[in-house]
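Left out: one protein chain. Kept in place: all the others.
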Amino acid sequence: MSTSTPTAAQVPVGTAPAVPASTAAKKGLTNRWASAVALIVAVVWTIPTFGLLISSFRPEADVKSNGWWNFFTDPSLTLQNYRDVLSGGSTGESLTTNLINTIVITVPAVLIPISLATLAAYAFAWIDFKGRDTLFVAVFALQIVPIQVTLVPLLQLYVDPPFNLMPLAGRDAPAGGLYELWLSHTIFALPLAIFLLHNFMREIPGELIESARVDGAGHVAIFTRIMLPLMMPAIAAFGIFQFLWVWNDLLVALVFSSPQVSPMTVKLVSLVGQRGEDWQLLASGAFVSLAIPLIVFLALQRYFVRGLLAGSVKG
Amino acid sequence: MTTSDKFVHMAIAVLLFYGVMAGILLLTQRLRSRRGERVQAAAFLGPSLLLIGVGLLYPAGVTIYQSLFGAATFDPPFVGLDNYADLFTNSQQLTVLRNTLLWVLLTPTISTVIGLVYAVLVDRAAFEKFAKALLFLPMAISMVGASIIWKFVYDYKSGDSTQIGLLNQILTWLGIDTYNFLLEPPWNTLFLIVILIWVQAGFAMTILSASIKGIPEEMTEAARLDGVGAWQMFRHITVPSIRPSLIVVLTTITIATLKVFDIVQTATGGNFDTSVLAYEFYRQNFVAGNQGLSATIAVVIFILVIPIVVYNIRQMRKLEAR
């Protein structure tokens, strides 16, 4: 995954005045040198991706024989690489199936953990019960169990579940093994999701809840009528987070997905391994996998930043 | 399975799930008593806690147990702490540990420094939003995608052949010998780390930028009236004010770094002394067939993360107490 998951506790940052105020520090630094440095960083950060984009549109022979910068002296563009990679083309390596798999894996793997976590976060935030704080700290702590630690035992549970439950892996598994992917992503997302959403919930003024209770509303009513609407931005924020996580995941997919439901990341890795020199396919394939998260990310960046901040910097 | 089958299954799964959720809410909504509240808490928390227990706690326990066993596929022998001893004495594994240490030391610090400097530089500039988006973009890209992107930067063709990799082309333009970036240890590890820094700097920049904007105006104003210079301002006002955020960024990236395996897998396959713990876990388990050693590595990753988490819990407790 490429998104960092903020794990830290809330950290106060002054009292967030309306006027941003690093002006002074900045003014001193804002000279020609400072701009130059910023520009260089920005260019260095952008060029690799830009090179990939150009490469993905160059004809096979060009991509293989010289670097993408030659495009500027000898411009020729083609959509053939995208056609090949999406339809399989001469190589029989169609990414379309994997693209669909990624979508099918991602949607439930985002919806389910968010919903579960919202419920749990509500309980942690607003229902009083014994041992609440201890339990919450325990859940928080569990988010650092590396996924690696859980993979193999989990795999064995899926293949050979106790109590004669239905195996989630194997040929007879429902939906070709999609359930184990959904379930795994849900499990791995829960601790962080509960933690982040709990932070949001605590920000909602207690008086709101209290007055609703006085009016005779139960927890379920409060949850559905007051909390959910107020929480929508936070839920959206975490949704983007989880979306990027699942979409970009390789490890969980490698371990749990069968060939027929394997997502794009798995396919790309095997493209790197097997067709290491088919640069044009790698470039276009990689760009197909980047496009959707990039669009989602840019469109919803505002929410995403909010999500990050809620997890780490509570104002 | 056809495409429509997959979508049908997806719809079924989502509907099934929401059906169960709705059921829980409906069943518990009438409960008002003190006892009822406990039932409600259980209903709200139950599914999550069950999944966490079965999917995280139990497997973690099993893995710790497995780390005490040897390499055989069926009925591995009990070897006690031999795997741990092996991990810290075997020269191959020591290289892995050294690399992991490099990753964990360099990635968080350099990403944070770049993120911080960049955040300060573009703060309140006319093009701030755009400038930030540029640094931010790699965050949306998968590690696999990032590794492919950097393949086009690091690629090496020896001698006078036309270069496809950008860096070697630059070296050629400068009249310097080309260099196989991913081949020579320990430098190749550094070049892999660059990829992760590229991904993580945007994260650091975002958090720190927000934090910088939170520094009270009066503070900087007062300092400026005292004639404090730019560097002094940065050093004595900006950095101390955003210290908590800095720690958050550092610890978050550290944990993410410990778990990274995609970059190594895609870029070098762990060859040329570039393997790290997270990758070695995967390799030992699924390629070399040594479950015991692989479990041991997972446990070591776990142990390395614990101090960071304990620190974070302390922070959280402190705040809750206020």
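We call the chains A and B, going by the order they appear; numbering starts again at 1 in every chain.
One rule holds for everything that comes next: contacts are C-beta pairs under 8 Å (C-beta built on N, C-alpha and C of every residue); 3 or more make two chains touch, one makes a residue touch a chain.
Here is the rule we go by: contacts and distances are computed from a predicted model.
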Hidden chain of the complex, named as in its UniProt record, picked from "Sulfide:quinone oxidoreductase", "RsbT co-antagonist protein RsbR", "Carbohydrate ABC transporter substrate-binding protein" or "Carbon-phosphorus lyase complex subunit PhnI": "Carbohydrate ABC transporter substrate-binding protein"
Where the missing chain makes contact, among the chains that are shown: A, B
Contacting the left-out chain in the complete assembly, out of A:S56, A:T102, A:T118 or A:S257: A:S257
Touching residues (missing chain, whole complex) on subunit B: 70-74, 77, 90-92, 156-159, 161, 180, 182-183, 265, 269-273, 283, 286-290
Subunit A residues that touch the omitted chain in the full complex: 90, 92, 151, 155-156, 158-160, 167, 169-173, 176-177, 180, 253-262, 266, 269-270, 272-277
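As a convention for this text, only the chains that are shown with their structure count from here on.
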Length of the line joining the C-alpha centres of subunit A and subunit B, rounded to whole Å: 12
